[in-house]
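Here's a structure for you.
Just one protein chain is left out here, and the rest sit where they should.
Let's look at subunit A:
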Amino acid sequence: MNKPELEGTAHLLDELDKKLMVLLRDGRTLIGYLRSVDQFANLVLHKAIERIHVGKEYGDIPRGVFIVRGENVVLLGEIDKEKEDNLPLTEVTVDDILDAQRKEQEEKQEQQKLVTKALKERGLQLMGDLMTHDDMF
């Protein structure tokens, strides 16, 4: 049963109907069943959830059906059912994880402000635009 190795996007056909984790370019993690793929690696994810990680905690938000435009995908991989059952992480409620995420973002922003200020005092100016998602086109 040695199938010839498929190249590029055709590899994805092997992953059809499997439970996949998809990491997007904006940093979000989606988990769902891959139902369809095309030549641009556009994906259809069924029964998808968005998983948010903060430290050793995570929370799942049910999202339904996704059509993901291929160019926004960083990586994807099959989820190992056995390993999934004993994750070294703890699941918390959606509200809790969203709170934690908000706090983490605020802390990051504070940190960023300090860095910018310190650099400014040394005569260096960080380009504020680089921190936005607008350069993702």
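Convention: a residue touches a chain if its C-beta (ideal position, glycine included) is under 8 Å from a C-beta of that chain, and two chains touch if they have at least 3 such contacts; residues count from 1.
We adopt the following convention: contacts and distances are computed from a predicted model.
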| item | value |
| --- | --- |
| Listed names "tRNA (adenine(58)-N(1))-methyltransferase non-catalytic subunit TRM6", "LSM complex subunit LSm2", "DNA replication complex GINS protein PSF3" or "U6 snRNA-associated Sm-like protein LSm4", matching UniProt entry of the absent chain | "U6 snRNA-associated Sm-like protein LSm4" |
| Hidden-chain contact residue, picked from the options A:Asp26, A:Asp80 or A:Glu121 | A:Asp26 |
| Sole contact to the chain not displayed, among A:Val65, A:Leu89 or A:Leu114 | A:Val65 |
| Absent chain, residues of subunit A that touch it | 24-26, 35-38, 42-44, 46, 63-69, 72, 133-134, 136-137 |
